[in-house]
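A single protein chain has been removed from this complex, and every other one stays in its place.
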Amino acid sequence: MSKRKPYQREVQSTWWLKSKFYTFYMIREGSSIFITLYSLILAWGILRLSQGEAAFDAWLSVLQHPVFILFHLITLILALYHSITWFSLAPKAVDLYIKGKPLADKVIITGHYIGFIVISLLCLVIVML
Amino acid sequence: MEWCMEIIKTDVAIVGAGGSGLRAAIEIAENHPQLDIALISKVYPMRSHTVAAEGGAAGVIQTSDSLEQHFNDTVSGGDWLCEQDVVEYFVENAAKQLTQLELWGCPWSRKEDGSINVRAFGGMKKERTWFAADKSGFHILHTLFQTSIKHPKITRFDEHFCLDLIVEDNKIQGVLILDIAEGESKLIQAKSVIMATGGAARVYTYNTNGGIVTGDGMALAYRHGVALRDMEFIQYHPTGLPGSGILMTEGCRGEGGILTNKHGYRYLQDYGLGPETKKGQPKNKHMELGPRDKLSQCFWQEQQKGNVYHGQRGDYIHLDLRHLGEAKINERLPFIRELAKAYVGIDPVDSPIPVRPTVHYTMGGIATDIKTATSLAGLYAIGECASVGLHGANRLGSNSLTELAVFGQVAGQQAAEFAKRTEHIDVEKIREQAQQVINRTEALLNSDGTEKMSDIRQAMGDCMEEGVGIYRTQESMQKTIETLAELKQRYQHIKINDKSSVFNTEFLYAIELGYLLDTAEAIAHSAILRKESRGSHQRIDEYNSRDDINFLKHSLAYYKKTGAPEIQYAPVKITKSQPAERVYGAASETKEK
Amino acid sequence: MTPKQTDKTRATQHSKQYVRSHEPVFWGLFGAGGMLTAFLTPMMVLITGLLIPLGLINKTHLNYEKVQAFASTWYGAGILLILIALPIWHTLHRIFHSLHDLGIKRGRDWQQVICYGFAFAVSVFVFTLLLQIVTL
């Protein structure tokens, strides 16, 4: 009779704390919670906008509350982290060949960063106009 | 361990799922769909040592090349000890079988227009080595393994260890195997059996081979009375990494790499391989593209003259690739770069690689005829465990991967035909025999002596290096023979600590050590009786030259239960090429004129 | 030949039924949202969440009139809808998968309905608000 008894290790729900790589992955995924909330804040702003100037101004002033400032600070950091991970993984989803050679990862990543900077500056300019 | 025995009937059993075993299995599955095939391997097929082959496989494809030239290179490379009809069949079918691999998906390196590219290799007059960068064996093996998956008639027995052959009525009846994970035995009753278990270079301490290359099939056939032919011919590859022995492919030199001694001098020109060729412009059969036996011997000579480097891991010379440039190294030799970086901390793009000769290949093996049949009815042998007569006294690099394809195909076909005209015998007639094997194996497992296995293994490897190395003398060989006899005695009293049945590797190592010792003995005894120097068998006593009158013949080692093996001889089949002097470098050109 | 069928002694035969996943729909939205988030969200957060509230740039840049004017054009409304709703499809896709990562394996169907339902609800909510604002 077989004496085999393969031992199956259970994956614990805290697996992502066991290696840095996984923790950063979870942070990347976790950034979505903050970005979701940020979108809700904006949606709420639109609601207030539809209710007239006073309501919209009230919304704007709520944003000055330290809790909101702190929240936005964290969201900014996480959003930036999302951008960094997004750009660094971008080459994996690209299947372009130039003269029979695959496009170098570096080129793709740099391209994304340049796009990012241009778009960000453009946003700023548009708002400031 | 508890011993049960399951009995499984099949038509053809193949022991070994390296390049040769897989090729044979596919041959049967494709052309004889009514047959059941049992494909047995002690490791998962893609772990087989074919995976490590780097350089490539020879097959005439260029219009400037010819079958005749491939034939001549092989026969002279083998110092006229080749079976010439075998060589002829081989060169005729080489390109065809390599093309078959291509059709199955092997990613051979290509020229710009999409046709097959070839590279230069040692001892070959023309560029005819098909390659897949420097992972040719890897790609061949994976292509074959993956292609074999297409065929439901191939039943694989992965991680099953062959314990013995079952012979009855003067015919092979099957094999007894051990399921390594379960610790249970299975009797595979087969109408024909193909041995494809690979080489035996692990009998030496420093070698390019994987841990599984322990001569199992050779020892098993040998113990059942089948002769081992030309075992004295052991190939040292001139460029292994010092210490580990990891191979730096001959492709390095094919692409233009050079060998220099500690004075930075390309010493090969001093040994009849010159004149010096231009750096980066290799010339076939000259300098670094001389054959392996010669190059390894040159190292030894330089070592005697004190012209080699001394390092922590032993003596070495330099393999210099720097002039090839990073782009070419990355394209043609990426794996070499990876290996050199990892194992000696050297990037060949900016430093030369330290190398030395290490044991690489067993030219000899289970004696077969041109159709891969052994002297035992129904038993076939192919690949490195076999001696079909192709390599003679020295194998040319890149001939053996092709051999797997060419003779793998033949063996598949032959074993299938044999199976079709045979019936299974009553299983009761072999059950008893199988039980005896099990009892014997069980006794080994229970052996509780005092001898440490690793000591015996080490002593064996060292004494082989000493006695039957690059250069041999009567004395050194005699000493090795005595040591081996003693080690075999000690082997009777080994200690096995692990008595468990699930994945007991200590036990497997013990069985393998038994196989190794028998193979080593066949090598040493065949060597001492060959009183001449030929190919890789070079003596520096009074028999330091070739002697065609007395020794243009194959040695055949027969197993004796007690005492030394019996060595007999058989003639060499000579058809087109009469023995002549083996020359390289400038002399080879003069000769051609 | 019929060896006892263990995993190591097998003839390869696979005749599974394969079921197509509808994930491409969500993955498409996830990808688009992720792209948008990567390029735009940091600056948006910086402007609406920090620079304006902290008075680091002039508040008038985001005052009622300006935003109202923008939102009341059809393209302005469209842009706002995309800026607000698309990231949500991205983030809820991730949240849905993170639940699995955290070992919450039960009721995957419901989790899916709730996650994507939420993203859908927010999209519709913003859409109807903007419909009211837009003056065609």
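Lettered A, B and C in written order, each chain numbered from 1.
In this section, a contact is a pair of C-beta atoms (placed from the backbone, for glycine too) under 8 Å apart; a residue touches a chain by one contact, two chains touch by 3 or more.
One rule holds for everything that comes next: contacts and distances are computed from a predicted model.
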Protein name, per the UniProt record, of whichever chain is missing from view ("Ion-translocating oxidoreductase complex subunit C", "Urea ABC transporter permease subunit UrtB", "Monovalent cation/H+ antiporter subunit A" or "succinate dehydrogenase"): "succinate dehydrogenase"
Contact set of the excluded chain (shown chains only): A, B, C
Contact with the hidden chain (one of B:115, B:474, B:489 or B:575): B:115
Residue of C:27, C:74 or C:110 in touch with the missing chain, whole complex considered: C:27
Touching residues on chain C - with respect to the absent chain: 7-8, 12, 14, 16, 18-25, 27-28, 94, 97, 100-101, 103
Residues from chain A at the interface with the omitted partner, ascending: 3-9, 11, 15-16, 18-19, 21-22, 25, 29, 89, 91-93, 95, 97, 100-102
Residue numbers in chain B that touch the chain omitted from display: 43-44, 46-49, 51-52, 96, 99-100, 102-105, 107-108, 110-116, 135, 138-139, 142, 146-147, 149-150, 158, 181, 210-212, 243-244, 246-247, 313, 335, 338-339, 342-343, 453-454, 496-498, 500-506
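Convention: only the chains that are shown with their structure count from here on.
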Contact-richer chain pair (by C-beta pairs counted) among A-C and A-B: A-C
Chain B and chain C, separation of their C-alpha mean positions in angstrom: 59
Averaged-CA centre spacing for the pair chain C and chain A, given as whole angstrom: 11
Chain A-chain B separation of Cα centroids, rounded to whole Å: 56
Touching two or more other chains - residues of chain B: 181-182
Interface hub residues of chain C, defined as touching at least two other chains: none
Residues of chain A touching chain C in the complex: 11-13, 16, 26, 29-30, 32-33, 35-36, 38-43, 45-47, 49-50, 53, 56-57, 60, 63-64, 68-69, 71-73, 75-76, 79-80, 82-83, 86-87, 112, 115-116, 119-120, 123-124, 127-128
Chain C residues within the chain A interface of the complex: 34-35, 37-50, 52-54, 57, 59, 61-65, 67-68, 71, 80, 83-85, 87-88, 90-92, 94-95, 97-98, 101-103, 122, 125-126, 129-130, 132-133
Of chain B, residues touching chain A in the complex: 2, 4, 181-184, 500-502
